[in-house]
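I have placed the structure first, in the form of structure tokens, so that the comments after it can refer back to it.
Heads up, one of the protein chains got dropped from this complex, but the rest are sitting where they should.
Each chain carries a letter (A and B) given by its place in the written order, and its residues are counted from 1.
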Amino acid sequence: MSSNHASPMLDSKIPSGNLKDAWTNHKFNLPLINPANRRKFKILVVGTGLAGSSAAATLAEMGYEVQTFCIQDSPRRAHSIAAQGGINAAKNYKGDGDSVHRLFYDTVKGGDYRAREHNVHRLAEVSVDIIDQCVAQGVPFAREYGGLLDTRSFGGAQVSRTFYARGQTGQQLLLGAYSALMRQVSAGKVHVKTRCEMVDVVNVDGVARGIITRDLVTGAFERHSGDAVLLCTGGYGNAFYLSTNAKTCNVTAAWRAHKRGAFFANPCYTQIHPTCIPVSGDYQSKLTLMSESLRNDGRVWVPETKGDKRLPSTIPESERDYYLERRYPSFGNLVPRDVASRNAKSVCDEGRGVGPTGLSVYLDFADAIARDGRSTIEARYGNLFQMYQRITGEDPYSEPMRIFPAVHYTMGGLWVDYNLESTLPGLFVLGEANFSDHGSNRLGASALMQGLADGYYVAPATVTAHLAGRKLERIPTSHDAFGEAEASSRARFDKLLNVNGSRSVDQMHRALGQLNWDNCGMARTKEGLEKALKQVVQLREEFWGDVKVLGDGRSLNQALEHAGRVADFMEFSELMMRDALVREESCGGHFREEHQTEDGEAKRDDDKFCHVTAWEHKGKDQPHQQHNEALSFENVKLTTRSYK
Amino acid sequence: MHALRRFLDTSVGRKTVLAITGMSLFGFVVVHLLGNFTLFSGTEALNEYADKLEALGPVLIVAEVGLLVLFVVHMGLALSLNRQSREARPEGYRLRANMGNSTTASRSMLITGLVLGVFLVIHIADFRIKKIMGNPDVADLGQAVVDRITSPIGLVIYLGGIIALGLHLRHALQSAFQTFGLSHPRWTQNVRCASVAIATLITLGFLSIPLYLLFIGQGAAS
Partner (left out) sequence: MGGHSDEILHLTLNIWRQSGADDPGEFETHTIDASPSMSFLEMLDVVNENLQEDGREAVAFDHDCREGICGMCSLVINGKPHGPESETTTCQLHMRSFSDGDVIWIEPFRAKAFPVLRDLIIDRSPLDRIIQAGGFVSINTGAPQDANAIPIAKENADLAMDAAACIGCGACVAACPNAAAMLFTAAKVSQLALLPQGEPEREGRVIGMVEQMETEGFGHCTNHYDCMAACPKGISTDNIARMNREYLRASVLSR
């Protein structure tokens, strides 16, 4: 258990006592603030996705003064909007044996036993309230003919607990939260700032008391003072350049906070989604996800022999390898995301990948169409087939789809305690930006649940406790800490503009992405990571020595925005690799080739690595310091996931 | 009164009034056409019909003033809405493609409306004003109508007015249903078809009169 001992700096504040009553008791024990006094507090919310919008709206409803910040032109455009599949909730409306405990159990197991039991249980508990809340807001969930809510089974779950709004559940939930936010704007309780990026957190005597922002239209730096800062800024998938994330998704806010004292936890946990549309050329700017529901009817295969360039329809059945069905007879094509992704990579590594680049596998609906008829398949997946055709120009009804895995979600993030508070007091981290609830692998339809649980239910209670529990003087923005933070932000952007090198920001970002994908992607090795760690330092030096950012900092300059984000990805990637290097086991989205079973499955090491790794920034040019938070499993038995 | 002003302050409200006045004017057009059909029985029949209308006395005056008000309100609202929309896009597109749903009729509502306005002025000056002034030209109103409509200039003006009316109605009728919010998945398509059909019928109805006079019944009429 050598590396499992807990660091004294990581107090997870997990409530004691029975798991089932923990959240209820904890809420009761948290101090409150008289409604009349709440208006005296100002809360800064960065990011307006599910977590940010829901938290900002709820805090404003409670009476706090709230200001939100987002980089898009409207809070409604945050990337939560792109979630397709659905949102889990332990409603058990179908009477098929679901319960809070089962959702809790599935999520802990799905996360490959690397999440906190108490956090996950709380998530399962509030999942039920989320659906009630969203319906009351007018979210048009799918319904049955009797007028009641419909659910479906998603991502191989054995119960039907996923609520959905066509293929646009994320959009509808976000618009629900956004409408609640807009209501508070019209009530004068929320001030919304758009096209605005947070570039630093202001740390006053060890407490987060404000942020520095840059207006993306005018380039103006602004100081914002508040009594608490909520980071709801999503994940860091774009460190890989190509991902299913929106183009402006970035790690900057989290990384800036990290450099001001917030520990970064488990950065190596990244989720690679198996059913994405493959890369078509070197101009590719992003990857598009198709719902994994496709695997319910599609069969995944590659040719038996490598380099087989025949048209798929001319390859006889006997010369096809349905490798998922062959290797996992009981789950077949429905194995979890991480398993499906790794297998696609390994057949492509063997040279059996298909398509012009050799980096894709077939997802074939021919059998399903023969069995159920084209109209049935069209009713089920029509919109997905249409999207595929639009992007690739190929007709998936007549030839198999081609798919390849892509970076999709990041389970790692800023370390937070049970109250979602980071190691920098007063800085709360919600949604994908924190590390808390998904362990090393996130289950389908759980991200929306977590974002809204954090924003609607958890943060409003715990932020209140933070404000009630201490005496917070108003900090004027003329305070030295603001001055220092603004000056260093200005200096960073000025420096970017003054490099005057020869390579565009996009080129440098692509190079970084390739390095991360090759060495810290679906499969990682000690050797590869060590080599990449050297290369990433070198790339960072190249960036600061040779990047070309045209224009000025006093007007709308997208290249400059991008440069700031890539600079942070450069620093962050080193930490991600280091984290992957020290986690000498395979779990969930983290697969170390040295740690696999004889038949190539992930091999966890619960004796040494049943912990969260949280990294402390020790200052410029100093190595990060590692801290561990031990994970204990008292309500779920640690077992090995098997899908054979 | 405050509520009404608020209503008229929005384009949706003004558009509703535009549709109400438009539908009322459409009703008048139908009645007027039916009146004109008396020409098929000769100029005397038309004179008889006109005399009956004159006999209504004050009622006729109220109706005429009412029509005038309807027309002025309709035209005024259309101009004010049009102005709002021109201001809403001060800089136009360099290239503008046809999106596929708008029609010649829908795009030319302002023009057809203005043409109708001019036509109406001429039409009223020709007959109604002269009649009121006791001008001997229109003592035999039926004959005056026939003379005018069969003269080359008169015919051109008449045809211009009728074509403008047809185009205007083609868009206007279904548009009014949309403006009143009378839309239903089962009925909307029928309403749109009916709108075109009615506009066509009205146009043909008005056209039938000079055609009849020129080619069939002119001898009988004169």
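Throughout what follows, contacts are C-beta pairs under 8 Å (C-beta built on N, C-alpha and C of every residue); 3 or more make two chains touch, one makes a residue touch a chain.
Keep in mind that this is a model prediction, so the values were computed, not measured.
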Shown chains that the omitted chain touches within the full complex: A, B
Among A:A220, A:L550 or A:L638, residue touching the chain not depicted: A:L550
Selected from A:A468, A:A559, A:V582 or A:A630 as touching the chain missing from the view: A:A559
Identified contact with the non-displayed chain, of A:D21, A:E144 or A:E319: A:E144
Residue touching the undisplayed chain, where the options are A:S99, A:T392, A:Q596 or A:Q626: A:T392
For chain A, the residues touching the chain missing from this view: 54, 57-58, 61, 72-79, 81-82, 91, 93, 129, 131-138, 140-149, 165-166, 168, 170-172, 175, 178-180, 182-183, 185-186, 192, 194, 217, 244, 246-248, 280-281, 283-286, 288-289, 311, 355-356, 387, 390-394, 399, 402, 456-457, 460, 504, 506-507, 548, 550-551, 555-559
Touching residues (missing chain, whole complex) on chain B: 3, 6-7, 9-16, 81, 84-97, 99-103, 106-107, 109, 171, 174-175, 177-183, 185, 188
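As a working rule, only the chains that are shown with their structure count from here on.
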Whole-Å gap between the CA centroids of chain A and chain B: 63
